[in-house]
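Excluded from the complex is one protein chain; the other protein chains are retained at their positions.
Labels for the chains are A, B and C, by order of writing; each one numbers its residues from 1.
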Amino acid sequence: DALRAAFDAAVAEDTRIEPRDWMPDAYRATLVRQMAQHAHSEIIGMQPEANWITRAPSLRRKAILMAKVQDEAGHGLYLYSATETLGVGRDELLDKLHAGRQRYSSIFNYPTLTWADVGAIGWLVDGAAITNQVPLCRCSYGPYARAMVRICKEESFHQRQGYELLLALSRGTAAQHAMAQDAVNRWWWPSLMMFGPPDDESAHSAQSMAWKIKRHSNDELRQRFVDICVPQAEVLGLTLPDPDLRWNESRGAHDYGEIDWSEFQEVLRGNGPCNEERINRRRAAHDNGAWVREAATAYAAKHGEAQA
Amino acid sequence: DALRAAFDAAVAEDTRIEPRDWMPDAYRATLVRQMAQHAHSEIIGMQPEANWITRAPSLRRKAILMAKVQDEAGHGLYLYSATETLGVGRDELLDKLHAGRQRYSSIFNYPTLTWADVGAIGWLVDGAAITNQVPLCRCSYGPYARAMVRICKEESFHQRQGYELLLALSRGTAAQHAMAQDAVNRWWWPSLMMFGPPDDESAHSAQSMAWKIKRHSNDELRQRFVDICVPQAEVLGLTLPDPDLRWNESRGAHDYGEIDWSEFQEVLRGNGPCNEERINRRRAAHDNGAWVREAATAYAAKHGEAQA
Amino acid sequence: VRAAAPAALALGDDALVLAQRLGEWAGNAPVLEEDVALTNIALDLLGQARTLLSLVGDEDELAFGREEHEFRNVQLVERPNGDFAETIARQLFFSVHQELLFTALAAGDSALAPLAAKAVKEVAYHRDHAERWTLRLGDGTEESHRRMQDAVDGLWRYTGELFEPLDGLDVDLAGLRAPWLERVTAVLGRATLEVPQGADRTPWAAGAGRQGVHTEAFGRMLAEMQHLHRAHPGASW
Partner (left out) sequence: VRAAAPAALALGDDALVLAQRLGEWAGNAPVLEEDVALTNIALDLLGQARTLLSLVGDEDELAFGREEHEFRNVQLVERPNGDFAETIARQLFFSVHQELLFTALAAGDSALAPLAAKAVKEVAYHRDHAERWTLRLGDGTEESHRRMQDAVDGLWRYTGELFEPLDGLDVDLAGLRAPWLERVTAVLGRATLEVPQGADRTPWAAGAGRQGVHTEAFGRMLAEMQHLHRAHPGASW
């Protein structure tokens, strides 16, 4: 019909789909699922880094880390606002998160064990996120694309700060260098898993690419990320923990070792190091805050103020 | 009557009154009040010292401190058992403590701000307690007197350990010495207040002395304590914070400065630095443990086991 | 600058310690907007702290290398976060004070005037934020009213210290108490809360922070804050 044709044409011509435009139900559902997962990842992702706010070893680093965690909360706000353009509110999505019915990025189920992990998250995890997200700035759904433009700008700032943190450690004392290397050892493989399963096992990819919600395959993005990281690791003076990593002249790209997908599946199934801690902490914050939200609602009802 | 006469004779002859003996109601009430206050002081007194268990600066000191705090819990147990010989159970007394209807020693409403406070409490607070308590080993009520024998033995052990802790600090680095001096500065006057108000203002003293529950007046005990501490402070190399403190040849005792009884009254009224923290912490431990005690009772009921 | 150093240290410690406390909320706030707001306030305070401490010496040596008794902050800012109401009450009391103080400082010509002039706008936001929440909690539900009143009552005795004289400050702190009380009273009144009747200080508990006497909770806070820095003496970060 005409609506479907207009939608298809808009996608084909790279015109943005906007909230009031007609869109297929499956397109809407896919977007909501992906944006919710992204929003949840931002707010769960505050935890591993906030773990070091109180212990940051210099005031400058403490300020940078606080600003970063604050940005993540802000990203969560943009993204929940973007889902609202599709008629799905934040409260509903949070309930699903707390009930374990919606996911967040598995990477946040790994622990931050040392200060260097803050750097490794910035360099590798934010780096991987950016590699995933930059194409989303051209995503077919307007509000999501615009949110991603702002988010990517801030993420790339975080990524540089993480890199610089690691550089300071790598060039610091022997203990600091070892701390940095240890962090990279622990975060490298989980970061590669952030791009999702190999292309031949990826469930939603083909339809998402047709809809221009997704623009590149998992393996393409993963390769791009590896090729970016290798020279950066050299400058850092840190070793990526993969004996099979080497330049492949013929492909014009780096070969890398096999990823342990069984670990990925375990973390997805809830058996990662911190799955329980993360979701319990989130639920606790929400439950402990219930009386505050109720007070704000009651006050607004009495005084006609928009809720806080 | 005959019972009264037998009681009076026993007190006069320094024979112990035992639980099944007849005793005046006021004697019983005075004993219960004093023993309960003493028991409460032991368990509240665990808090300021337990505050440093997790932070003790050497394993040896950590072990000594743990053992001391454990002893205090044990003293609480003896003393609540002793009140039970007078028909008043621990649960009832704890309820009164938690409701603010029975007191504990005001000294525990001061904070332990540094590691040296652990030493100052041992030397001064335990020292004052012993000076108060040694005469209680000859108290007219048998179970109380016997509990005090055991308690005094352990307290004097604690007192020596506290002294030795301060000595190590005083002879340590400049920062350690300063820490020790600061602790003594903060604990000296409150320790002197532990003997209670001056004799001419002491409400219960006369009757208690007649009953041989009490054997010396507040001011006598306070003087004894000052005379013990002055030479010990010299050996420690620490100064007692009282410019009026000096040997009085004619009295054969030390003169000391005026005590700020308004502070004492304020702490008694609940306005000390830690009154709220101490009682809130105690209530929280009790409330958080309610389900555990209920479980033990339920299990005992099912299995006929004596309650834990 | 030298003349102002004791004041810069004390005010810097106030800001640092409160920033540290507020930083504990990150990821734990009752609503996402408050994760943003509380962290934002913490960041402002941390910025103030860095400027102030740098007037006195090396900011990191001062923050991470001092013992408890060398800190000069008021005890109010070191009080544990407690529930959200306690955090808001602490923030209200402190921010109203800081806005008055920085406004006065900004009008003077001491070494602290530039910092105060810059910070006064952010502090006005902190105060506004605390006021709004005081209203919502005080005049919200029965539970929130009770919690907010408990928080105000519990922290009241830590407020008097804010007005004790401070070396190196060309502002009459005692003179700020009347306008402070007037503003706090107005907000509490609108929030249907009682102004506490108890003392606003006690000689040993609250009121000694400026002389380096703190509360038991402060030592644990510093242990967490300083441990990593102290574990690597001389390292750069």
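The definition used in the following text is that contacts are C-beta pairs under 8 Å (C-beta built on N, C-alpha and C of every residue); 3 or more make two chains touch, one makes a residue touch a chain.
Remember, predicted model here, so these are calculated numbers, not experimental data.
S.K.: Which shown chains does the chain we cannot see touch?
M.R.: Checking the complete complex, the chain left out touches A, B, C.
S.K.: Can you say which of B:Pro24, B:Gly89, B:Gly172 or B:Pro198 touches the chain missing from this structure?
M.R.: Residue touching the absent chain, from the options given: B:Gly172.
S.K.: So one chain is hidden, and I want to know which residue out of B:Arg20, B:Arg251 or B:Lys302 touches that hidden chain in the complete assembly.
M.R.: B:Lys302
S.K.: For subunit A, which residues touch the unseen chain?
M.R.: 48, 51, 55, 110-114, 175, 182, 186, 263, 266, 271-274, 276-277
S.K.: When the complex is taken as a whole, what residues of subunit B touch the one chain not shown?
M.R.: Considering the whole complex, subunit B reaches the absent chain at 43, 46-47, 50, 53-63, 66-67, 69-70, 73-74, 76-77, 80, 90, 115, 165, 168-169, 172-173, 175-176, 281, 284-286, 288-300, 302-303, 308.
S.K.: State which residues belonging to subunit C touch the missing partner chain.
M.R.: Spelled out for subunit C, the touching residues are 67, 220, 222-224, 226-228, 230-231, 233.
Assume only the chains that are shown with their structure count from here on.
S.K.: Centroid of subunit A to centroid of subunit B, CA atoms only: how many Å?
M.R.: About 57 Å, centre to centre.
S.K.: Using the touch definition from the top, which residues of subunit B touch two or more other chains?
M.R.: Counting only residues that touch two or more other chains, subunit B contributes none.
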